[in-house]
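And then chain A:
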Amino acid sequence: MIVPFSHVLFLGGILFLMGIFCSVTRRNLFMIVLGVEIMLNAAAIVFVGAALRWYDLEGQAFVLFVLAVAATEVSVGLAMIVYAYRRTGSVDPSTFDLLK
Partner candidate 1 sequence: MAVLWSKDVTLLAAVAATLAPFASFVLIMVFTRSHPRLSAGLSLSAAGISLICALALLAGHWDMPEPIQYSGNWLASGDIHIPFGYLLDPVSLLMLAVVAVIGFLILVYSLGYMAGDPGFARYYALMSLFLWAMMCLALSPTMFQLYVFWELVGLSSYFLIGFWYEKFSASQAGKKAFIMTRAGDVAMFVGVILVLLNLGNLNILDMDNPSIAGRIPQNLLTLSALLIFGGIIGKSAQFPLLTWLPDAMQGPTPVSALLHSSTMVAAGVYLFERLFPFFSLSPHAMAAGLAIGTISMLLASTMAMVSRDIKEIWAYSTISQLGFMLMGLDAGSFFSGAFHLTTHAAFKALLFLCAGVFIHKFATNDIFELGEKGSRNLRVPMVCTVIAAGALAGLPPLSGFFSKELILAGLAGLANPLWLAAALLGVFLTAYYAFRPIFIVLFPHHSTSSQKASSASPDSGHEDAHDQAAYRLMAIPLLILAGMTLLLGFFQYPLQDFLKYQYAYLGIPADRHYGWLPYVASFLAFGGVGVAWVEFGRPGAARVGFVERIPILFRLFSERWYLDHLYRYLLERVVDKGLSHIFAQNDNKVIDGSIDGLGHGTVESGRIIAFLHTGMIQYRLLAIFVVMVLLSLYFFF
Partner candidate 2 sequence: MQMEFAGFPYLSAILLSCLAGLLLILFIPREKQLQIKWVSAIFSGITLLLAIYLFFAYDKSRGGLQFVEKLEWIPYLGIQYFNAADGFNLPNLLLTGIVFFTGVLTMWEMRERVKEFFALYFLLVIGVYGLFMTMDLFFIFVWYDVSLIPMYLLIALWGTTRKEYAAMKLTLYLLAGSALILPAVLYLVVNSGLNTFDIVALMRPGTFTPSQQKFAFILLYLGFGILAGVWPFHTWSPVGHVAAPHAVSMVHAGVLMKIGAFGVLRVAIFLCPQGWQHWAELMALLAAVGIIYGVLAGLRQTDLKYVIGYSSVSHMGIVGLGLSTLTVDGLNGAVLQMFAHGVMTALFFSSVGYIYDRTHTKAIAELGGLSRIMPVASSYFIVAALASMGVPGLANFWAELLVLISAFRVYPVRGLLAIIALVFSALFMLRVVQQTFYGPNNEKYATLQDVTFGLGMPRMILVAILVLFGLYPSLMLDMIETASIPFINGLP
């Protein structure tokens, strides 16, 4: 007996909010990606909790794939950011205003 599932869900929710907070308020492309990573992690926690709740491996399998997706995300994202940084010398999202 650990905790009710609601606690896990709530923890995931808080983490998710933190992730959102990070991506929305930090004027830094890295931090945006980082925030999304936190969001994915939050989802992973909920999945694991749910898997335990239902005694179902599905949730854990989900997390497995989430990890892979997170890795992809970081690699592609960082490549773009670095590339952009080389061209513009900044990671501030507000410098990207060419398109309008």
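The candidates came about this way: all candidates are chains of the complex that A comes from, given by their letters.
Everything below uses one rule, namely that a contact is a pair of C-beta atoms (placed from the backbone, for glycine too) under 8 Å apart; a residue touches a chain by one contact, two chains touch by 3 or more; residues count from 1.
Given the structure is predicted, the values throughout are model-derived calculations rather than measurements.
**Student:** Given the candidates 1 or 2, which is the one that touches chain A in this complex?
**Tutor:** Only one option touches chain A, namely 1.
**Student:** Okay, in this complex, where on chain A does candidate 1 touch?
**Tutor:** 20, 23-25, 27, 32, 93-94, 96-97, 99-100
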